[in-house]
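Once you've had a glance at the structure underneath, I'll fire off some questions.
The complex appears here minus one protein chain, its other protein chains still in place.
Labels for the chains are A and B, by order of writing; each one numbers its residues from 1.
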Amino acid sequence: MPRRIVTGIQCVRHRVIDSIWRLGYATRFFLLTLIKSGTSLRRFTLVIRELYFTGVQSLIIILVSGLFVGMVLGLQGFETLQRYGAESAVGTMVALSLLRELGPVVSALLFASRAGSAITAEIGLMKATEQLAAMEMMAVDPIARVVAPRFWAGVISMPLLAALFSAIGVYGGYLVAVILIGVDEGSFWSQMQSAVDFHYDVVNGIIKTCVFGIAVTAIAVFEGYDAAPTAEGVSGATTRTVVTSSLAILGLDFILTSFMFRGMG
Amino acid sequence: MQRATMDLWVGLFVMAGIGALLVLALKVGNLGTYSANDSYQVTGNFENIGGLKVRAPVKSAGVVVGRVTDIQFSTETYDALVIMNIDSRYKFPKDTFASILTSGLIGEQYIGLAAGGDEATLKDGDTIMKTNSALVLEEMIGKFLFNKASEGSSSENSDKN
Partner (left out) sequence: MVSESLIEIEGLNFSYGQRPILKGINMTMERGKVIAIMGGSGSGKTTLLRLIGGALSPTSGYVKVAGEVVHKLKRDELFRMRRKMSMLFQFGALFTDLSVFDNVAFQMREHTDLPESMIRDLVLMKLQAVGLRGAHELMPGQLSGGMARRVALARSIALDPLLIMYDEPFTGLDPISLTVIGNLIRRLTDALGMTSIVVTHDVQESLKIVDYVYFIADGVIAAHGTPDEVRRSVAPFVHQFVHGEEDGPVSFHYPASPYAQDLKLEGGFA
């Protein structure tokens, strides 16, 4: 019996050391990507191409989800606030929930599943079909040419997508609360405007989004580059991207929220 | 995918994103209502600021005329020093009353200005001399209970007599 416990502990210890080793490797890879970003700046066409595949092609899912989230917030918000006679505050509720939390977090999660996994799969497949090795043999650095443009495209897309998510979410809340239910339009917008502070809510939301964008894209790019060059390797890597990104988003959200929203004054 | 079409879509995407950001900042947030207009600075001393926060509005007759920019503690007078910016379009007489009021019963607190009758007006850097501190709810309740208690005991006394 004790022998099994010892083996179990050894197994856990190996796993932990492996994870730490992998984390170190990932950090080194991240720094390498940043250092070799010169090509992405000089040949911005590469970044634009990736912006199309990560940003533009995520638009549909972001916009549709944003609309529905906003509409649900409007419905639920109205239902609860109505009990306290505070229905006109539904605009405030929708806007603040979206700007501070739901906008950055949900759009980041959607981005990780759609664009993050796509990036991982693409880089992993390029590795499996020896395209990256071929590039190295042609004296072209694959990190500069393949990895860095995708990284910057993700970092640029993320805040834009989150802003679109929040904006269309607010509109969704407006549709439900004002058009469908009949809350007063004037008080909907005016209460929202007086309650939402640019520096406090909008800017903090943008900061969160930028942090999430960096985290998600860095994870996606690393998992792709590190994937085993087989079918199982690539599929495992894409799964890991989605899972690790989601956990990272939620964890970072907690850390950032506790820094930013400690209470005014 | 042709390069030209791709560029077009990416350009539209970036513009839409920035547009969304602007919408959030201006329509949803209150960046637009921050007057970029000229303003002059005025200070007031208050015994108790209650729940007044920086960036709270300064209103007169219910209209927003300025913002609180800073709240400090004065070690000379041992009370609160509130610094506010007032829109240059609005001039107030030197004997204006500044009170800390609450919107609604338990809402946000703001500074209300009630104009006096002085002909000279407040200039940049002036201090408002007449101030009313915030009504702190707990003190009011305490006073009310105390009054009720003393009323009760005095009527008891008169009964006894």
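Going forward, a residue touches a chain if its C-beta (ideal position, glycine included) is under 8 Å from a C-beta of that chain, and two chains touch if they have at least 3 such contacts.
The shown structure was predicted, so the numbers you read here are calculated from the model rather than taken from an experiment.
Participant: So which shown chains sit in contact with the chain we cannot see?
Facilitator: If we consider the entire complex, the absent chain touches A.
Participant: Which residue among A:D18, A:E79, A:E136 or A:E185 touches the omitted chain?
Facilitator: Selected residue, touching the omitted chain: A:E136.
Participant: Could you please point out the chain A residues that touch the chain left off the display?
Facilitator: Missing-chain contacts on chain A: residues 126, 129-131, 133-140.
The definition used in the following text is that only the chains that are shown with their structure count from here on.
Participant: Taking each chain's centre as its mean C-alpha position, how far apart are chain A and chain B in Å?
Facilitator: Using C-alpha averages as centres, the distance is 37 Å.
Participant: Please name which positions on chain A make contact with chain B in the complex.
Facilitator: Interface residues on chain A, with respect to chain B: 45, 48-49, 51-52, 55-56, 59, 95, 99, 156-157, 159-161, 163-164, 166-168, 170, 189, 192-194, 196-198, 201-202, 206, 264-265.
Participant: Across the complex, what residues on chain B touch chain A?
Facilitator: 1, 3, 6-7, 9-10, 12-14, 16-18, 20-21, 23-25, 27-31, 33-34, 53-55
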